[in-house]
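Note that this complex is displayed minus one protein chain, with the remaining chains in position.
We just call them A and B in the order they show up, numbering each chain from 1.
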Amino acid sequence: MTAVTDRAPARPDRDGFGQLLHAEWTKFRTVRGWVIGMIVAALASILVGLLAAGSANIGCRPPGGPVRTGRACLPAIPVGPGGEAVTDSFYFVRQQLARHGSITVRISGLSGRYGGGGGPAGASAAGGGAAGMTPGLQPWSKAGIIIAASTRPGAAYAAMMATGRHGVRLQWDYTHDTAGLPGAVSAAAPRWLRLTRSGDTLTGYDSADGAHWTQVGTVTLPGLAGTVPAGLFAASPLHLDTTAFFGGSRGQSSGSEATAVFDHVVLRGGQPGARWTGGFIGGGQRAPYPLPAGGYRQAGDVLTVTGSGDIAPDVTGAGSTFPSTVIEDHLVGIFAGLIAVVVVAAMFMTAEYRRGLIRITLAASPRRGRVLAAKAVIVGGTAFAAGLVASIISVTIGTRLASAQGMYVLPVSLLTQIRVVAGTAALLAVAAVLALAIGALLRRTAAAVAVGIVVIVLPFILGVASVLPAGAAEWLLRLTPAAGFAIQQSLPAYAQVGAPYSPAGGYYPLAPWAGFAVLCGYAALALTLAIVLLRRRDA
Amino acid sequence: MRPASEVAGRSATQAPRQGAGEQGDEGSRRHLAPRRRAGNSLLLAPHAEWTKLRTVPGTGWLLAGIVAATVAVSVLALAATRCPAGVACPADTARLSLTGVQAGQAVVAVLAVLAVSSEYSTGMIRVTLAAMPRRAELLAAKAAVVTGLVLAAGTAAVAGCLLAGRLLLPGHGFTAARGFPLLSLGDGAVLRAFAGSVLYLGLIGLLSVGLSVLIRDPGAAIGTVLGLLYLAPIVAAVLGASPVWQHRVERYAPAMAGLVIQDTTGLHGLPVGPWGGLGVLAAWAGAALLAGGLALRWRDA
Partner (left out) sequence: MNATIEVRELRKRYGPVLALDGMTFTAAAGQVTGFVGPNGAGKSTTMRILLGLDTAEAGSALIGGSRYARLRRPLSHAGALLDAGALQPSRTGRHHLLWLAHSQGLGVRRVDEVIALTGLGGAARRRAGGYSLGMRQRLGIAAALLGDPPVLLLDEPFNGLDPEGIVWMRGFLRGLAARGRAVLVSSHLMGELQDTADHLVVVGRGRVIADASTAGLLAAASGDQVTVRTAAPAAAMAVLARAGAAVTEAGPGTVTVAGLAAERITALLGAGGVTFAEVTARRATLEEAYLELTRDAAEFRADPAGAAGAWPAGERAAPPDPGSGPAGPGTGFPGGPAGAGSRAQEAGAPVTPEAGR
């Protein structure tokens, strides 16, 4: 060995992937169009999002008052123990219950009627206007016994109830629901319900005959006061007249009420000599059910309770009782960003082929799979960054604008917010990787960009905003890359709320991470295929 | 440096002249002089553009792609839709059968964008403009040829949709007895929906040509076109809380307004009439062509 060296300085990174990343990053950032493309992606996302958010105009007219708009129309929405917005409106016939005790009833009838009076927020009173109402229960009309932390809307509770079409249920704290005896209630098939309290622990039982009892479930309501309201309740949510056969159709909602007949009412642990008092919970001018319907009648030991409303988490869309949005509504602009990101990512690959740059690239790093991996990291990383900035700004500004316009933004936990915002950014990143892989497969810019956009966006459009029936739409959002948009869904589809959970309403057939995994699967598949082909094909 | 002896020997450098490709004298030149075909000079540019398009293999594939994408997506939509007995189905069977147009339009956009931007990405636009310096004429020729091809492919695609609808709908509960007569071009509204869809695809082609002359880069052009077509329905879907804006998007967005031509039911509830909607799309296409034409006129090639 001679002392003469003409070598490049020793490289610390023996592995080389770091260098490859550095090279690809330099390649990326030195093409002005691509950097601009990513900035455009972020800006377009924000702008389209704001365009969509900044245009609502909610008007309202309190009884006897002038017409008002915007923030003054924001409804006063109670928040449940879990932090979610809830509907907590029902007719409550109650007494005080001590730390230990129980309440037992038999329901021998549950009936209802609906329609006529229009929506709950309508000016006409659903309770008073019997005229024009149609007899019939709603699927989630509910009546039974309840022990609540207080009569304040949004308070913790546990309730045993008979429902219109879902049998006996134990429900607590709005989002929890356990099934008991199936079947409808009638005089021939009455239902016995019992709720016992032992400190913070509440246990629900049901029985068909009052002799053989089955425990439905046990609930802990931490910090329950010494004496709490307990008693009978009835509620009936909106009647939805959905023509939801086709995804794009619109639903009409109207008020409804339920009437339950109770007997064999036994309250242990109450105050001696106390009498039942009735009242509507959750009424008021800015409540979603402003004009309460309901009342009760006592004849001997038979109590008949009529009520309207619901005890359930709030949802958006047709099932909603007030103008509301969810945070992902303000992320609709991400589609604009997605298109820009797909363009940049596809070109990041196809540009290599246009002028034969790929030969230089592969001469510099002959391990072809790693080249593609490095490109995927760079383009995915930049897309994530652009998406994150865009999502944070869109959600922050969008929700504020919505509130200012009188649109109630349904609250979700911080963790969910992070999942939605970061997930949206990750969606862009994965879409970018998919587009990159398509670019490597097709090697033609226009074709790669078009395929990249069409496979992600078109299934979404067909699934969410087209004439496809809901079933077909759901399959589209299970099987195509558009499934990934599930990551944006902030509210779960509550089984105990009878809203039409269609893709058009923002409810995806797959759970958030499952949907995202479908998109990731497509990206991984395409990338693998691209690597295999890149290795096999002549450059 | 050149020695004098060699410079003096100029004859050596002249030697190749005799061997030049174009063999020399006036007689042979006359023989080689090009013979012009008689004909309308206005048709020269379209003829050249037609030759250009038909001599790249991509064109045939893309035209087949228009038909395939349209018919395939329509068949899938039809296959997924059923009208169970005893349920009211507020379906627009004509529109349902034409669902695939939303996929076919992407292929139309690719065809039209490529017809323009491949000239820019290769630099061939200079050859083209040197051969056809009248730029407005050139753009008109290109737009006409692209649109002609799209209309031809679109007719085949829409015919496929009609056939698929006629074959699949009755078996899925959409029978005449339940108020869904077999799709027929004899029905004015159905004829309008299907023929209008062909025109729709043609207008998407024009829009794409105009925008890609303006944008030149194939990736950016196709992204812009598809963004214009696909963003509006998504934005409109979340605009439920602001009906005024929703109405505006549905009325003025090119793809949303244009696709109203496919509606055969519930016409009075639509934000824009069928032909009015197609007119909105035509206005977009015209504006894009105008902008592209002005850019082509004033920009250095």
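Note that a residue touches a chain if its C-beta (ideal position, glycine included) is under 8 Å from a C-beta of that chain, and two chains touch if they have at least 3 such contacts.
On a predicted model such as this, the values are computed, not experimentally measured, just so you know.
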Exercise. Among the chains present, which touch the one that was left out?
Worked result: B
For this session: Please pick, from B:118, B:147, B:197 or B:264, the residue that touches the omitted chain in the full complex.
Result: B:118
Seminar exercise, completed: Which of B:58, B:90 or B:148 touches the missing chain? It is B:58
Seminar exercise, completed: Touching the hidden chain, out of B:85, B:130 or B:176, is B:130
Seminar exercise, completed: Even though one chain is not shown, chain B touches it at residues 1-7, 12-22, 24, 26, 29, 32-37, 39, 41, 44-45, 47-52, 55-58, 118-119, 122-134, 300-301
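Keep this in mind: only the chains that are shown with their structure count from here on.
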Exercise. Tell me, which parts of chain B touch chain A in their complex?
Worked result: 73, 76-77, 80-82, 87-92, 95-96, 99, 102-103, 106-107, 109-110, 113-114, 117, 121, 217-223, 226-227, 230-231, 233-239, 241-242, 244-245
For this session: Enumerate the contact residues on chain A facing chain B in the complex.
Result: 33, 37, 48, 51-52, 55-58, 243, 245-246, 249, 323, 325, 329, 332, 335-336, 339-340, 342-344, 346-347, 350, 354, 407, 445-450, 453-454, 457-458, 460-462, 464-469, 471-472, 475, 504
